[in-house]
Every structure is written in structure tokens, then in C-alpha cells.
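Every protein chain except one is present and positioned as in the full complex.
Showing subunit A:
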Amino acid sequence: YFYVFIFKKIFWLKTKQPRERRWEATEVKEAATVDAAADIQGTSAPETVVPSSVPQPKDDFQEELVIRPLHSGDIYASFQFRTLWDTDFMRENKVSHYRLFPKSLGQVISKFSVRELHISFTQGYWRTMQWGQPFIPSPPGAELWVWFQDSVTDVDATWKELTNVLSGIFCASLNFIDSTNTVQPSASFKPLGLGNVTDHSFLRYATLPREIVCTENLTPWKKLLPCGSKAGLAVLLKSEKLFHSSFHSQAVHIRSVCQDWQCKTTSWELRQTLNSVFDLHNSGQTKREWSLFKMFSRTLTEACPLASSSKLYIDITDNPQGEQFELSPATSLLSQAVVLGDRRTFSVYDLTQETTFGTVRSLNLLIRWKSNEGEMLRPLLHAERYVAGYGLQTGEIHTLMYNNHPYRSFPVLLLDSVPWYLRLYIHTLSVTSKGKDNKPSYIHYEPSKDRVKPHLLEMLIQLPPNSVTEVTVQFERALLKWTEYPPDPNHGFYVGSSVISSLVPSTVAMHTNSTRERPLFSSFFPCKEESSYFVRIYTEPLLVNLPTPDFSMPYNVICLTCTVVAVGYGSLYNLLTRSFQIEEPNPGLAKRIANVIRRMRGVPPL
């Protein structure tokens, strides 16, 4: 029924009467009107070099915001800021003139010979069943994975230095990333950028599930943008509203991308993404109505002057005729994009045009709901994880993966990184689908070493259609040394999220030509084939209690022992060594006077 519905919708859209709305094609037809000197993104064929007295700028900045209303009444906002720079960080004479690309990150890339860097800070957990799939997935806490160039000789030392430098740039305690929580995945986390070499010894992955995200992480992140938080879409990033949300994730992705359709030269791409889900009830609203001011406590007044494109997309796929919600101010620009396996329609507000802001010179988008009907499509892939068992000695980790496709099965790569203090018994590992054993086609397991490295388990499992696959493994909890406990050990210890990478069948043909001019949110994951799209989902992190000693115990023991020794031994010693003498009771007054007189007389006393 779902496919029929989609085909009906597309058919109906194509045949409806063309109104004043103008379709903004995703092809680069509009580039002809853009100034050739300013746009290096290139058209579909190589042109003759336009001679200009001003040297052609080799960097480019684009910003966009996608707003997707969710079926539960919440709203999902995804910011993406992309800076492209045609330069070579790896050559001998150092790059010294930075314009749009932030200097701190450029120096990090050249000093540590980084080929790809992905770092994300997330607060909250993405609820796939209620919110669908995010554009850029991220696990709770901090996650960092880096591909180094093959010129690096000592990857571990470079990784340690890189984490320290990044902890200074982002004001996060990334220096806690060391060998006990770093893994080297053997099949997951293939590079998202260009490159032919995929020797996994140059890849490092680490996650800190306990890391907090707050304004001190947002401040340096905003400072990396060319316009800062003073102009463009970044003025909306106010911490008081962003952190009062159900989900907040900010990330930095650096990779090499093709410069043009031929892909013979590369340029560096820096993407800064920020995803937020605002809760309807948390923000104290009664009516189902969202506006930019309600979400961010700010409105847009201008685009970033350094941006070549600055756009605001609202997802209106479920609202083709305007019967579900009403969008104001109205816009005539529309766009279609194939993202996450579905063709979605968006209303576009182009902030580089003066007319978008109207007479009040500010854009406050208002989305007002009229009806509450509409079902959310069930996401095709969904995962859960929990700890089972009782007591503080053993337990079991269960990971459940749901394949909600009615007839297609697809492969899934599960990456599990468990800290060393949960000793996994791999002989108890079992993978079952629909009650029957499901043997993975590839298993890679690296056992842990106490205090040196964690467990790494990677499995390639084929999920049968319309089923739940359960992966269970038993573990035993270790007793740590008393100096290894954190200051609040009774909170528990976190186990990082599992990463599930998968090629999910898509309902519409995905675009495989990666250099077409596309909105940023649809061009993050590269696509190799049309029938499926790549998705990565993260499970919940686990919180396990380890057997915790009573830290007041040494003090109590010393007090008790000293008391017992003092009372017991002291009394015994006194009894043994003291000698007792009989003492006369004190005589009365008359007797004392009589004794005095008798002494004077020289007579023995009474």
C-alpha cells in the first residue's frame, strides 16, 4: 500500500494544474545566471577559463536549514554549513592564507596528516521509531573517527596528540580517549570522502558516551563558521533554546570531495552540522504551532554575506495541498530531493534574495497545523539494546535489530566496542532471527586486554524480511582497583552505542552522480547504486553498575580497630600491671582534730 501511495502522489503532483509555483529543478540550470567568477562548483561541462583581474576565489561557503515537522508534533531542524576549499594541506610549504576555512582545523589537518575527520557531540538519543531517520546520525556523547593518510608512521601516537588538540579546540574532555576506548574497525566506517586506499590500520574510532554537550562546546563550534554567529542562519543558534530540546547534536565532518564531474582534482570539504528536535510539550505550548521564533527565540534578517547560497527548506511532502499545515509567509520556490530512500518535496526560502524577508526585513516562518491525521512511515531499520540479568557479577547484552521491509532482506554490519571491565564470553554469542539461528557471514573479534584495549566485535548479518534479529552475549563484571573508580562510581559505567551500518533498499532511485548540484542534506553519504542507500544507526548506550567498594571502609576499619585495641588491650594491660593498695577511708572532722592533738602530744594517732 505504501508504494501505491507514493506512486499516486507523484502522479498526482505531475498532473495538477501549474499554479504560480515555480519548480526549482535540482539540475544546475540556474547556474547560467550566476556570476561565473564567484561559483567554482562548476557546471556540467568544463568551460574555458574566464579571464578576470580578481583571482578566482578557491573557497566557497554554503549554508542551509532543513525543517521537518514530525508526526508526534515535534519539529526537527537540521543546519548544515559547508565550506569547500581547493587547496593541498599535504604539501611542504604550509598553507598560510585562510579565508573561509577555519585556521585551527586547517592546521590540525596538515599537522596530523588527516585524511578524514568526523567528530560529533550529542545530547539525547535519536528515537527512530518516533522521528524517522536523521540526516546525519550520531550516538549520545562524543564520537570521533579519523582516517589518517598513509604517510603516517605511528598512528597511535598521532591519534593521541590529535585527541588532545581537539579537546582544546572544542572545550571537551576528549583527552580521555586513549587505548582503552579506541578501536580499529576492520570493515565499518569506510571513508566517506575520496580515496582508493582502504587499509584499516589507518582508521581509529572512539566514543565517550558520558561526554556532556553544553554552551561551552557550542561556542567554539560557532566560531569556526565564516560569519560566526552574527549573520546568516547561525544567528538562530542560541544555547538557551537549543539545549532545551529532546535531541541536540553538533558535528564537524572534514573530507575530500570531487571538485567537478571529472573528479580528477579534489577539494577539501568542511561540513558543520547541527541537528535538533524540539519537543512540543517541553516548550510549554498547547497549540500545535511552530515558528522560528518559538524554536530559536530569533528570526532571520539576512544571509551570511560570505555565503554563495543560503537556503531554508521546509519538508512539505505530507502536505501537498496545504491540508495538514499552513506555511507562512508563502513561498513560490519548491524543490524535490531524493534523500534517505524517499523523494521528498520542500518549500524553499532563498535568503540571498531580499524579497524573502518582506517589508519587515525579517523572516519568521510560521507553521500552523490544521489537522492531526497522517501516519508516519515505519522506518525500515531500527535497533535496540539492553542489558539483562541480575546481580553484580554477570549479565547479558541483547541487541535487537528490526527489519520492517515486507519482502526484502538486506545486510547489516554490527560494530560493538565493549570496555575491558565487562568480560565478554564470546562462546555464548548467539544470533537468532525469527527463532532460528542466523549465522553471520563475517565475524571479526578482537579480545580485550585488561586496562589496555576494549573488546571489538564486528559481524555482517543478513536480516531476513519482516523480522527481529537478536544478538546476545553474556559477560562478567570485573572488579576494578580502587584508584580506577571515578569520583561518582555509584552512577555506573557507560558502554558505548553499537553502530549498525546497512544498505537499506530504497523506494525511489537514488542519484549516483555525486557532483550534481544538490542540497547539502542529500549529499552527505555517497551513493554507489540506485536501489539502496547507506544508513548508519546507533543503539542506546548501556549503563552498567560494577561492584563498587565502600570507599569509607578504610577509615571505618581504622577507627573500629583502634577502638577495640585501645579498650581491649588497654584494660588488660592495666589489670596485669597495676598493683592495688588498701586505702583508709577519710576520717571525720572530730577524729582529725583529735589526731592533730595526739600528734602534738607525741602519741600514735587513732
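Keep in mind that, in the parts below, a residue touches a chain if its C-beta (ideal position, glycine included) is under 8 Å from a C-beta of that chain, and two chains touch if they have at least 3 such contacts; residues count from 1.
The rule is simple: contacts and distances are computed from a predicted model.
The chain not displayed here is annotated in its UniProt record as "GPI-anchor transamidase", chosen from "GPI-anchor transamidase", "PITH domain-containing protein", "Transmembrane channel-like protein" or "DNA-directed RNA polymerase III subunit RPC9". The residue from A:D437, A:D488, A:D550 or A:E583 that touches the chain not shown here is A:D488. Touch with the chain omitted from the figure is made, among A:C171, A:L366, A:V468 or A:A594, by A:C171. In the full complex, the hidden chain is touched by subunit A at residues 46, 49, 55, 123, 160-161, 164-165, 167-169, 171-173, 175-176, 186-187, 190-196, 198, 210, 212-216, 219-220, 238-240, 242-244, 256, 258, 262-266, 411, 413, 441-442, 444, 460, 486-488, 501-503, 514, 525-526, 528, 534, 551.
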